[in-house]
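Have a look at this one.
As you look at this complex, bear in mind that one protein chain is not there, while each of the others sits in place.
Chains here go by letter, A and B, matching the order in which they are written, and residues are numbered from 1 within each.
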């Protein structure tokens, strides 16, 4: 609808206006929802919900609010956890799909700091081909599962290389990329972090190969006389090339096509920028942390130079069954993490949510955003494969594996330069760096007692989790 | 109106609320337009239009929408093309004018990525002087027409140099600049890209020389006792200096004044940062592309170091009459281009518009911004002198010259670092880099047939346009 783009340039603005507090007002309020929806698309349901809440007393709301983070585990009202429902199916065929997570800032204003990043997951069935296309976004890819061959065309050169589980690949904006799943049985699953270069927080795929539709080739958007002149080719031939509907973006490839396109070295050589490799495997790096409860790997600009200008790094945490990671916090990076294997749960302390809900209790105060919190909201959620977490800088968190399988999480760290991971328990935890006097004054207990507690855990970073622990084993 | 600044800090927010669908509601809707206009300035006409559309059925709208981009050539509903009407006349005197293009993000949210840039055109009549002033914006100037002398005062030094058609000059924020048109007959026309340093997307001129008004001197904003003390000068003398109205920002200069101020070398030496020159001429660079159908020049930080920190480059395309440029796309730069000579038309494939209009058809869906497009909206517009185009990164486009004169376009590329121009037709086009299997799978035709088409055009970058082509000449 044309009007909208003009009228509401870049904001999502719902205003509910009403003229009384009687039932008829509720009806009016809902009618406005209908009208507003015509100006700017808006989920009518949410609007109705707002109306209901506005007219059915505050007490009800308040209760809900108090329960919203602490009591629930589903992560529904927790802006840091994303489920299946928060993905938009961008492209779906019988052979695979590409799902894009909604804009972070649409979820919560607390995620405004990463609103220019988008997260997507590609899944391609065995023996399939993803049609060549480019995006108006820089992207970092992580192969979560399967074996494929990725081809990138940039600066007039093509580079094809075999990729597998754990590979990290940067793809610059505007690079023409295509992909095969060369495995006979396993899905190829790739997690992508994208940073749009044209419109903040928005990107699109541009398909050159394609036809009249599904996907349309961008060539067919041009007038036919333009194409004839540019390609120096007769209309009927172009009609044959661009005029047919296609079978989708992810399509079945023959054994022979797969075989020919798979003959490449793993990793490959990067033809676009000197001697660095096209990809790097995160599992082949020396772990930053490793013990019987887990391993922690990192890829950053020191072992994969291509990440330098994006200011992004990646972590992979393998938490052994029954083990836990943390509590830790990142000093300046915000982590966008996806569970690639296993189950468990996570907990995080968030002062921003705490201060919001506090000022919610003092309505009308303008301090809402700026109030300094002296308390924390516990954010807790079950974790299972495919869930996405956002862990902002400074926020202490833990992740706990279930007792029956390892929990594996890959994290894309935005704002990665000079990031420090700060341990809050175990060997070298930050509290053990404090002077005795500071501990004494800070905790209000004798320093010796505080020190004893912060020195009881001999492990570092990964620990035995609460489930795997005999309650009698606690040493201190 | 004071209230506005407080009430609606930085957004443009129209909300139309209505309580029924009868005629009386239309009246109410329009009344609201009047009220809203008082809160935040808003073109009443557009608001009325919105009302009309809201109350006169959806079918009508839908049709219009479908026609809005594809059918029209005027570029009226096309957010990428700007005409005379999109300029604001900032300063206008009988001797010249300075026109500023509206904020890009006011036109469309798709242009949010360049909202902190502004585009302006200065036109000064022969034998005129532009009064010294500084801006709170960094600026890159391109001399589109005429001959002048530019003086810049920075770090306590003045640098004056003669400028002419094709010169590119960077002026840092806060530099005091003035200008003469030293030609007897020709207008001096300068296109500027500005990047505000203080308030995003907003800049102002600060005139030191001036009087009580037209322009006011910023000195006269200070209390008279302040000025007396600072300049150590009696009130009556200051009154004489700053108390008179002036004749405007662009004023007539005498032959003698022009003669004295013109005695400088072309280009000049840059006194502010080592040995680099004050300006560089784009025509004097080695063209990146050149054949009988056109030439393509570039100025970037490699041949004009001053552009380095702005991450901006400039292109100049001279398309021979009857020729065409492209289809090409820029991998990461967004191009803000202005037609400096000639006529023709341009076409561009835009998936963002397509996905917007698609989700317009499925109202209420929250995917609007994030929907992955599998189709493209054709954006097409006539081009004539003075028109401004925005061509976002990743978007394939062509520009076609009319058959009777060359079409010349200068483009300011924002986000220029590591930008790659990707050819989609002609020699070295990106499709010719793909494997045979990829072409086969992508287009659904035998590879040989696809290859033949993408290899039929022997030229590179510039081609014979559709108008200049005998239809029988197509080779493939």
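Operating definition for what follows: a residue touches a chain if its C-beta (ideal position, glycine included) is under 8 Å from a C-beta of that chain, and two chains touch if they have at least 3 such contacts.
What you are looking at is a predicted structure, and each value in this text was computed from that prediction instead of being measured.
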Determine which one of B:144, B:253 or B:383 touches the chain that has been left out. B:253
Looking at A:142, A:161 or A:454, which makes contact with the chain not pictured? A:454
Residue numbers in chain B that touch the chain omitted from display: 1-11, 13, 15, 17, 28, 31-32, 35-39, 41-44, 88, 90-91, 98, 100, 102-103, 106, 118, 129, 131-132, 134-136, 138, 151, 153-158, 160, 172-176, 178, 196-202, 204-211, 213-223, 225-226, 228-234, 237-238, 240-241, 244, 246-247, 249, 251, 253, 257, 260-261, 309
Given the full complex, what residues of chain A touch the hidden partner chain? 11-20, 46, 49-50, 53-54, 61-62, 64-65, 68, 77, 79, 105-106, 108-113, 324, 326-327, 329-332, 334, 347-352, 355-356, 359-360, 363-378, 380, 392-396, 398, 400, 415, 418, 420, 422, 424-426, 428, 430-431, 433-435, 437-445, 449-450, 453-454, 456-458, 463-466, 469, 474-476
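Methods note: only the chains that are shown with their structure count from here on.
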Please report how far chain A has to rotate so that its Cα atoms sit on those of chain B, a copy of the same sequence, as a value between 0 and 180° in steps of 5. 120
Length of the line joining the C-alpha centres of chain A and chain B, rounded to whole Å: 35
